[in-house]
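Here the complex is missing one protein chain, while the rest keep their positions.
Labels run A, B, C, D and E following the written order; every chain starts at residue 1.
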């Protein structure tokens, strides 16, 4: 069970102005394979499915996954608010329909923002494809799930950096900056869990600032 | 069984000119969750699945659903013709390939219009995602199916108004105007059927002109 | 526009008894890639998209496609009724929920028949995957569309024969028998249209009884 | 943001025994169109997207939607635990692979339970199709969203009753019983919200025990 | 089994310059229903599934399908290199993220090129929808499979010509020109195989230069 607070995880500055196409790209961080719905749902299902969680040896791993799951809810929220802020004021919505208040939106990258919603976030990716449960991995093998999570966080990090590189809108940059910090903590946490469990040192794989858009080290 | 007439349900004025991106948005009214393929197929399957339709008490409900289903076929047609008219003349199609007759279409919102079809309508939505049978609801509980249909018509109404607000092209406006009138009749019809069946007055929910793009009443 | 008649295209005998898994297989003829929704929607969209249909040379081809489209509606209906008859009486539906009236349906091949519908047909295939607009081909090149239709009818014929071979239920056999006759006419019609248009003799490809389940001629 | 508690919303009795096919059907209440992921995500996105929520007139509606969203998280949890309990002990998992510990699972309805997960819940429906963001409706018109939610809860109720009718397993019955009570409260809450907003009395539509599997009132 | 050579099937000139939207359209020839992944996978699965291939009468047909399958791998490669060349230099990728090196890509037709990949090809079509196994037809009836392949090659030809008509970029033109020649050979080969097998003369259907974007012969 959860208690929900009417508060978001970080404060977001106002955007430069309405920017529907930037909003369209940010949707990847919501409904993409590596978006926040994926991190939320992967860790949530893994926590539901964690057998033997009350045994002393297993408990810390359960706590880790369950706690990050809870935090991810707040990340979904932050991405949602960013997209909504970028869409605010994009049209003269709410005025007389005969004045064509949505004129120009036929050229926007994400038509659903204007036809299916009232210019707000939806659980879709940067091409408008809906988030899908296929994105959830819950194998029931703890090491394999942790390895998945480590990879998922690294992939998410790469996506975030690319969104960061796409726009210098202050809302997007603040949001991505926040998520990079938190995601960085999760990368380290999953790496450390795997190290404790197996002795493997994954910390060397991705010094935190290093999942950049460079191809070769 | 049906007989098909070579006639469409309303006359459509010529569009201002080719407008592929407007055509792309109008596709939502064809292949979207609330598009005309959805109304056609929902009522068609519900009519196939209506048990006890020959009993006196049930018959009027069967007739209502089956008749609206038949009408929706004509709505699919009207949307199809609108999209085709908006795409007519968009390129110099049919001329010498070496003259790049489709130049510029790589920027169009719906690439399928130009690669998969000859600049004509397809059963896809405003993002190019295909219509899917998941959009059909046929629970076999008459009240629930009628409630679904009432909701479906209201949702369809909202989509239509938003498309209307997107472009002042005369073909689109005439088509949407026609559909709003007919859809309005269906909203009332399903509401009235539910009232007769249960006593609930849904007419107050959506005075017909009121499913606008306003958020709060 | 269409007029819909409250009559189905052929009379169907009673099934041997409820047979949910046979119903599940027959769904392929409804919502599969080669099912009746595909033939209906392919020809319907091709007829919508047929440019120049009022020219003398083109008109017969338009009429052919549009007329077969209209007939396919009746085929969708016949498949729907067959599935519904196979599902009738499969459970003690409608009785006291505490008596577990749907017991045993957890083993049925198509769970949607029992949870999403009241044991009636849905627009899905033999694995429960929904029919999709991706199944529609409308290239705007008449020869190519006719070739597609010829292939579609041949593929549909193969699917029908396999369903026929799966069960000797009299309703299924009567329905498939009817569809094989009508589909056979369509195979010939599309072949003949291509012959008139091009001189190619496709009649030799598939002597009608010959799209069997044999691999090699 | 949320705080997550290590507690589930209701106590669940032990199942009669492992029952993979019942678990497969219960998946509809998790990942189906009317499953708990749908109620959770619909209300969550609607709450994210609720403009003007701090105005006095609008606030109660925001609070309603946001609070039910939070409760739905607990329902996702309850369905997850039920499925896991039904799958517990289904095989001799964890023993020597050469002894074929998963023998027999090739006949189970949901192969993902055994190959993709360690016999635990996944975000899929009763046919193994993944939950999809297409299930989320967030139009930004408050009356329309509330009407959707009222319909969603009624549809969910119908699904739950059918699952209840499928098995008399005590865990499933306790879980469904709990969800029916809470869902019933949500039906009333959304109906009441619409009544306050518009004057329409939806309470007559579905006296709570009445969304049964009967077709005609 | 295969041996892979580090060589592509034809030499490709440099493109005029980066052209992400042209790359987006060319994706149809990679991941679309008629793209090279479809030809590769159709013939590959048909060759796997060819029973009795060692019999003298059947062997030539097996060899035909298996050999074209192998060639199609090289076509997938050629399309991939074309897309990559069109995307090369589209951004200042690899430079300091704070300088917004991906600025402008939020307006590109295929967001996955910039967020999911490093501006390289992906197995998706011109609308970003992923290639799917639904595109594979392998009926096990040799005539039907050959007819499918003949149709598939004709449909692929139509798509290629339309891409050719969209851009005069030299890389695209050289690539499409090469594929048209090879695809033309496959059209003839499948037609000839059907002629030998059945006597039907499909050569008249599509004189090779004739699957143009004209509607009527």
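In the analysis below, a contact is a pair of C-beta atoms (placed from the backbone, for glycine too) under 8 Å apart; a residue touches a chain by one contact, two chains touch by 3 or more.
Being a predicted model, the structure only gives us computed values, none of them experimental.
Under the touch definition stated at the start, the shown chains contacted by the missing one in the entire complex are A, C, D, E. Contact with the chain that does not appear here is found for just one residue of A:16, A:143 or A:192, A:143.
The chain that is not drawn here is touched, among residues C:1, C:103 or C:127, by C:127. Of the residues in chain E, those that touch the hidden partner chain are 1-9, 31, 37, 41, 44-45, 48-49, 51, 66-67, 69-70, 73-74, 76-77, 80-81, 84, 116-124, 130-134, 136, 138-141. Although one chain is not displayed, chain D still touches it through residues 93-94, 97, 100-103, 105-107, 110-112, 114-116, 118, 127-129. Looking at chain C, the residues touching the absent chain are 19, 21-22, 24-25, 28, 32-33, 109, 126-127, 129, 159, 161-168, 212-215.
As a working rule, only the chains that are shown with their structure count from here on.
Between the chain pairs B-D and A-D, more C-beta pairs are in contact across A-D. The contact pattern of A-E recurs in C-D, the pair among B-C, C-D or B-D where over half of the contact pairs coincide by residue number.
With centres taken as mean Cα positions, chain B sits 34 Å from chain A. Annotation: 43 Å between the Cα-based centres of chain D and chain E.
Multi-chain contact residues, meaning those touching two or more other chains, occur in chain D at positions 33, 51, 134, 139-141, 212-215. Arrangement of the chains shown, judged by which pairs touch: an irregular graph that fits none of the line, ring, star or complete shapes. Interchain contacts (touch definition given at top) occur between A-B, A-D, A-E, B-C, B-D, B-E, C-D, C-E.
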